[in-house]
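Only one protein chain is missing from this complex, and each of the others stays in its spot.
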Amino acid sequence: MNAPLLRVTDLKVRFGPVLAVNGVSLDVPAGPFGLGLVGESGSGKSTIGRAILRLVPSSGGSIVFGGASVGSLRGAALKAYRRDAQIVFQDPDNTLDPRMRIGATLSEALRTHGVVPHRDLQARAGELLAEAGLDPAFAERYPHQLSGGQRQRVAIARALSVQPRLLVLDEPTSALDVRTQAHILKLISRLRDERKLAYLLITHNFGVVSELCEQTAVLYLGKIAELGPTDVLLRAPAHPYTVALRSAVPEVDAAGRRSRIVLAGDPPQAASPPPGCVFHPRCPLAIDRCRAEVPALREVAPGHHAACHRAEEVLAGTALAPRSEPGPASP
Amino acid sequence: MIESPAIAPADAALPRGSAMWRAFRANPLLTVGGGVVLLIMVVAIFAPLLAPFPGDAGNATHPFSVLHGPSAAHWFGTDQVGRDILSRVIYGTRVSPVIAVIVLAIACVIGVPLGVAAGFLGGWLDEAIMRVTDVFLAFPPLLLALALASVLPASLTSLTIAIAAVWWPWYVRLIRGQAASVAGRPYVEACRALGVSRLRIIWRHILPNSLTPLLVQVSLDVGGVILTASALSFLGLGAQDPTPDWGLMVADGQSYFTPDWWLVTFPGLAILVTAFAFNLLGDGLRDLLDPRRSFLP
Partner (left out) sequence: MNLVLSELSVSFGSRRVVAIDSLVLGHGEILGLAGESGSGKSMTTLAVLGLAATVGATVGGSIKLDGQELTTLSAPELRAIRGRRIAAIFQSPATAFSPVYKVGTVFTRALRLHGADKPEASDLAASAMRQVLLPPDLLRRYPSQLSGGQLQRVAIALALALRAEILLADEPTSALDVTVQAEVLDLLRSLRESTGLSILFISHDLAVIAELCDRVAVMRNGLIVEQGPAGQVLSAPSDPYTIELLESVPKIGSSS
């Protein structure tokens, strides 16, 4: 069996008193492959992406890329890793230096790693822009002369300029208009096939992971609640949070025809996580065991893992009876 | 599907007319401010040729022309020892603005690197730099400058050093805030993710995006430094008579203000015009350097 391109084992990331990522393990095989990280605010999904790229220090666990431990890389080895793993951020408005022309931004990336000789910098920048669906003439422009979608394309081009094997996409389309979103997603799909890219797609949108990711992990308060093939996870979830999340997502086609699982209370504070299962205070299925014992992420079906003591019941569809009236919210 | 850039409306709107008129229309602040600053420099260089009574900038005294009001012979009048004020104001362009520029240059040379280091690198370096800065900032500026100037021999050099020593901490604080803010932006994080060296990030991204408030502050401070220098000179701790320092001229002329208003007014106007011109220049440069507002391609 081939070793995966990226193996994250029991990753922990701490910011002061807050444990933003609390024991996350996942594998990403070599491309083309997409792994979706789905969650709401406070789930730790963005932090995982940044930790993988060594943009934030990890406080525990290991990240192994191509067989080498990422955490122990220094100097030239660390710089070499930066060629292999890249990131695209969420905010198109600040993702490019406003005082640099587009061409200069791309050249900087190319020059940092000597991807092409100096005389070919301009030409390669033009090629990268064209690959991202932009006229090479954009190289002369400044970021404020581009639309949000165009800037995001430049950000993607910049990330791909160093020819990475792994791309982390942190909510790349959340700040964009509907049609622009669709174009960018199509671009990602095309690049994935052309470059045999492996990517970690961080989003809160189930439709996006459905289109672009073979596998998806659902995160809650720094832990993986459920991990499995995307279509299976969406069709037959094994964790109550996934069920609730899925039922809360509005859909054009299913409008009004779904009944919602209502979660009591507000999203939790990461600074003071509850004992036992982190989800139990809001879980409609919580039993005594959930308060006392942290559920391990275990395989409930081939390739399908869930961290829930009652996962089998959820999977069988017997546990959850959806209510359609909202319950009282706790203060 | 390739997207092409449409013609940006800004490019299509260059004003018509001669080159100078176009430059002015494109950036009036820069042309007026820059023009006056240039004029001041020219006057400073050609002072001996422009001043009607060059000796009056030095030790000359004319007991029979004391305190004459503005006239054909003396456009700005004469002072309490009969010296031609116009000549002294003209020679003053070699003193006050020069001191201001040197002081601010020193303050920037010290303040900017410290501020960038503190803001971008953070951690213990940030703490160390800011605590030292705080100590300097805790002193009332004029008092500190006084203290420094009094232990040094009274001269223009001591004056310059004393004021520069008081000025740099403000710039550290200003730049640190900006640098810290820029350091947190996605495009800087993208550079880190790309493995761009820290030095290059500072030089190419942090500095250019942090300097704008400094530019404006420096242009405003020209007037402030001139006035601080005048206060110190008045107390005898900097420029000495007969040096034609504008601030010293204003300070000395105060006691003659009623009814001999011209001793204070003309040097005072010179300070005003200089401060204002640098202020406009600063604003103009800020606009010029902003890709969003410039008309240059």
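So that you can tell them apart, the chains are marked A and B in the order they are listed, and the count of residues begins at 1 in each.
Methods note: a contact is a pair of C-beta atoms (placed from the backbone, for glycine too) under 8 Å apart; a residue touches a chain by one contact, two chains touch by 3 or more.
Quick caveat, the model's predicted, so the values are computed rather than measured.
J.: Using the touch definition given at the top, which of the shown chains does the missing chain touch?
T.: Taken over the complete structure, the missing chain's partners among displayed chains are A.
J.: Could you tell which one of A:Val70, A:Val154, A:Leu245 or A:Ala306 touches the chain left off the display?
T.: A:Leu245
J.: Which residues does chain A use to touch the chain missing from this display?
T.: Against the missing chain, chain A presents residues 34, 40-41, 177-179, 181-182, 185, 204-214, 230-231, 234-235, 244-245, 247-253, 255-256, 260, 262-263, 266-267, 326, 328-329, 331.
One rule holds in what follows: only the chains that are shown with their structure count from here on.
J.: Can you work out the whole-Å distance between the CA centroids of chain A and chain B?
T.: 50
J.: In their shared complex, at which residues does chain A touch chain B?
T.: Residue positions touching the partner: 53, 55, 78-79, 82-83, 86-87, 89, 91, 94-100, 108-109, 112-113, 130, 133-135, 137-138, 141-142, 144-146, 150, 153, 155, 158-159, 162, 183.
J.: Within their complex, state which residues of chain B touch chain A.
T.: Contacts found on chain B: 1-5, 8, 185-187, 189-197, 200, 204-205, 208-209, 289, 291-292.
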